[in-house]
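In what follows, a single structure is set out as structure tokens and then discussed.
The complex appears here minus one protein chain, its other protein chains still in place.
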Amino acid sequence: MRREIPLLITGIVGVVFVIQYFIPHYPFNQLNNWFSDWFSIIAACAIWLGALNLLKVSANKIYRKREDWGFSIVIIVCFLIITIIGFAEGEGFRNIGTKFDWLYQYVYTPLSSTMFALLAFFVASASYRAFRARNFDATLLLVAAFLVMIGRVPVGDAIAMKLHLPLSIYPSEISSWIMNVFNTAGQRAIMIGIALGIVSTSLRVILGIERAHLGGD
Amino acid sequence: MLKQILVYALILALSLIGYFVITEPIILGPTASMVIIILIALVLLYILVRTIMGSFVGRRTVFTFVAIAVILPFFMTVDQPIKVSPEVQQLYDAVMALRPGSKVLVSFDYDPPSAPELQPMAESFFALCIERDLKIIIMGLWPQGPQQADLAMQTILREEAFAGKSWKYGTDYVNLGFQSGNEFVIQRMGGEIGSMFHNDFYGTPYDSLPLVRNIKNFSNIDFSFNLSAGYPGSVEWVQVAVDRYGLKMGAGNTAVQAPQMYPYLRAGQLTGLLGGLNGAAEFEKVTGRKAKGTRFMVSQSFSHVVVIAFIIIGNAAFFLGEKRRKKPEGETS
Amino acid sequence: MIRLTIGNENPGCELFIIGTRGMVKLLNFIAPLLLCTVLAGFAVAQDVILPSETNIIDSAMVAPDGSLPLGISNLIVRDNPNDDGNSIWLVWDKSPDDDLGKITSYIILRAESREGEYSRVGDVTSGTTEFFDNSAVDGVEYYYKIAAVNSLHDNGQLQWEMQAQSDPAGPVKSSAQWFDMRRFNVFIGVIFLCSAILYFISKAKTGKELFIRKIAGLDSVDEAVGRATEMGRKIFYVPGISDMDNVQTIAGVTILGRVAQLAAEYETWIEVPVCKSLVMVTAKEIVKEAYVKAGRPDAFNDNQVHYLTDDQFGYAAAIDGMIVREKPATIFYMGSFYAESLIMAETGNAAGAIQIAGTGQASQLPFFVAACDYTLIGEELFAASAYLSKEPKLLGSLKGQDMGKAAILIFIILGLILESFNIFQMSNWFSVR
Partner (left out) sequence: MEQQIGLWVGAFLTMGIISFLYKDNPWYKLTEAIFVGISAGYWFVALFWDNIVGKFWIGVFDRGDYYLLVGAVLGLLMLMRLAPKIGWISRWPLSFVVGAISGFYLLNYFSSNVMLQVQSTIMPLFSPQFNDPLFTSSAGNIISNLFIAGGTFTGLVYFFFSKEHKGAFGGAAKIGIWVIMITFGASFGYTVMSRMSLLIGRMYFIFGEWLNLIG
């Protein structure tokens, strides 16, 4: 029974959500909304499992004095500080001027923005290493990237202007032509492919042919 | 270990000097800027020659150059031409075609990390709307979106150009705040916007805001503009609001998201697109209000040139027949 | 509607047969429904076309001569078709004065009887010729009028206003429908695609061998796991940053099952750091089951699958740290990724790990291609579990997808020819609302 009931639930719920797309009548028109609310409640409950797991793994590391165990203490302390402040502030925890907001603005935001900004360096090193004319496929990748990159900054057009090139082969023109033509075609093929893959995967899940996500008995 | 401590101490010292000792902004004149540019070019040339001779630079050299290319232009005086692309023009035309008093829905679906790209767009868009007397309804599918909107609106209203306008909250613009639920929020707004936003960002009930009181759903919105940095964002807006409810929409995207939007642009599902900082700078040009976007563009151009230079250096290394190090790299088949 | 009986041996198989049977029954159920909707559609549509007449309603202050606009004409009211009720659709021809700039807005007025008291239900800017009144109550008869308004505001103060009201149109009732006719084409398309997939799944079960082309990224999974074993290092499996409400995550954790089983057989430590709690729960079940299938249930350690943080970049920062410190031999990225893709993949590349990635996020594919050894592009990710499992049923579904692709290709060629030579506008068949 531990597998059959979940399979049944998946199948029935799946079919209902497929047909709701075609039915504008109540309650089918509400199902999407309801599900989104249900899911956010489930996720909010489930995060307790995640948080406990994080604390458990960190505590375990401290207890066993594994390498870098001191940093696990930092994790636990930071987690507790922000959680306690967040719960103490009440519903208006995000309001400007609260302690939670201070942590958000001066600790959380710099951290995530900077982590995001590391991409600037990684994009450079990845293009330095990967964009080499190793074979025909790689050459296409390289040439397209190169042309679009030049076309996306005003410097490219400035050089073309100095060289008195015809307007139609200005880097910005070439760049937007590649974006509009090849990028559109390629993205379209990928998008259609992904959609077919999703239809097939969803169908397999609904029919219970694909059931790895339910685990074992 | 000692070396590490010394490095940390050096960084601390530099920070203290920068913070307490140098109090005036640093500005380099055109000549000094030119000299620096030439110097960097020479160093890059040197690296190219060295590479051809057979000794390669590592990741860290690339990193250093990227940092230099981004930071130095802050202090330099350089001017560069900007050309407006059709998708930017299209958005501008669409906004200009709206009659005064039309209602524009602006969704802020990004957070501070994406602000360098999207904030200049938000500011220019607001400026254009206020100039054209368009009523603005702000919302966000990302928790921090409405705050960004608030910042942008404050920045614009402080500007001299708009000092004469008595632009009032509640009648001229409203900020409905954040709502969780991703694309389902859009879906439900198609039925009734008020059902998703019981109160606005400041806690005022939806029905007591004169601007939105009579707005039931998307059929009452004349145009919408979506600033998006990922999911949920422009894709979801197109799939739900445009495809299902026929909303007319333009978008401002981070440069990484923008390529994905081109098919929608071509298919007519999107009316205009601003892609990345470049899009922001172009929009500033077409609206005639030069600001942050134009300024950051110089750093952008510099770092681009550096990346391109390193691609050339990398290929020089490759063609000179050096056996590849390590292991085969990213090839897809 | 669908009778479900579950066999003990192979519930999935049973469900599938019932599923196909159910699909047929569903069709039987929906067909009459469709017919009814079409008939009802004709019955409900009540077009009332009335001439309009101009009359002065209101003038607060003195308006200049000739500021009274002409009214609108041809007001048509009907139930908003294909909706969930409570909505009436109004269309009209705009006032001749609209283009002359003499109209500032149109006001929509509604009453429950022709001569009753009309109240305002909304307004639209000039130039508009359509309105949806979403405040209607199902089953109630309504009459509508539209007032063309010319007014002057100064500093927010109304100076004067002139209105020209049309004659009432109606009666009309709103109602909810049971089938959205506008989506009939989607219905046909989905039925075709799903039946193709189901047909090939059932055909595959009869044991006929199916050809599936090589997918390099998946052929290398064995090698990548083997390499980790030889080097005595870990394998990292990163299932993306989306929650279980994304099919890509479902595909990602399904592939995890196959990889974990392989790792268990090779006796190599596989570690799954996750970003969402529901994914953690699912991944734990999957890895545990994989160890059972590999015959080493005792080797499974609960800490193999652990949660880090729900935050995108916090997660990336932690994974970067893990990669440089623990130096895994192999890293898998399978699922839905955003900007963190390159942060992790570049760090992994610099640390010398073999990296295999797969995602349906088109915007992240270029970065994986640049930084990973193998990349599953879009649809290949969804084919991966079938490919790795070699189960005929799953492989059959791939063949079904191909039939879908073939149909799309045929439609594209046909459509291009027909439209290019102005014979038939086939693209309309694919419009979705």
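A, B and C label the chains in the order they appear, each numbered from 1.
Here is the rule we use: a residue touches a chain if its C-beta (ideal position, glycine included) is under 8 Å from a C-beta of that chain, and two chains touch if they have at least 3 such contacts.
Everything quoted here is computed from the prediction, not taken from an experiment.
Looking at the complete complex, one finds that the omitted chain is in touch with A, B, C. Touching the missing chain, out of A:29, A:112 or A:172, is residue A:112.
The omitted chain makes contact with just one of the residues C:167, C:265 or C:311: C:311. For chain B, the list of residues touching the undisplayed chain reads 4, 8, 11, 15, 18-19, 22-23, 25-27, 60, 63, 66-67, 70-71, 74-75, 113-117, 143, 180, 238-239, 243, 254-256, 258-260, 263, 266-269, 275-278, 296, 299-300, 303-304, 307, 332-333. Residue positions on chain A in contact with the hidden chain: 2, 5-7, 9-18, 20-21, 30, 32, 34-35, 37-52, 54, 68, 71-72, 74-83, 86-87, 91, 93-94, 100, 102-124, 127, 131, 136-138, 140-149, 152-153, 168, 175, 177-196, 198-199, 201-203, 205-206, 213-215, in rising order.
Residues of chain C in contact with the chain left out of this view: 183, 185-186, 189-190, 193, 210-213, 215, 244-247, 250, 278, 281-282, 285, 308-311, 313-314, 317-318, 320-321, 324-325, 362-363, 365-367, 369-370, 377-380, 383, 398-399, 401-402, 405, 408-409, 411-413, 415-416, 419-422, 425-432.
Methods note: only the chains that are shown with their structure count from here on.
With centres defined as mean CA coordinates, chain C is found 26 Å away from chain B.
Averaged C-alpha coordinates put the centre of chain A at 16 Å from the centre of chain C. Centre-to-centre separation between chain A and chain B, using Cα means, comes to 18 Å.
Taken residue by residue, chain C touches two or more other chains at 84, 313, 339, 349, 362, 369-371, 377, whereas all remaining positions touch fewer. Multi-chain contact residues of chain B (touching two or more other chains): 59, 113, 191, 259-260, 329-333.
Within the complex formed with chain B, the chain C residues making contact are 84, 104-105, 122-127, 130-132, 134-135, 156, 216-217, 313, 338-339, 349-350, 352, 354, 362-363, 368-375, 377, 432-433. Touching chain C in their complex are the following residues of chain A: 3-4, 7-8, 11-12, 15, 18-19, 21-26, 29, 39, 42-43, 46-51, 53-54, 57, 60, 67-68, 111-112, 115-116, 118-119, 122-123, 125-127, 129-131, 141, 187, 190-194, 196-216. On chain B, the positions that touch chain C within their shared complex are 59, 99, 101-102, 113, 166, 171, 191-192, 214, 216-217, 219-220, 222, 230-231, 243-244, 246, 256-257, 259-260, 326-333.
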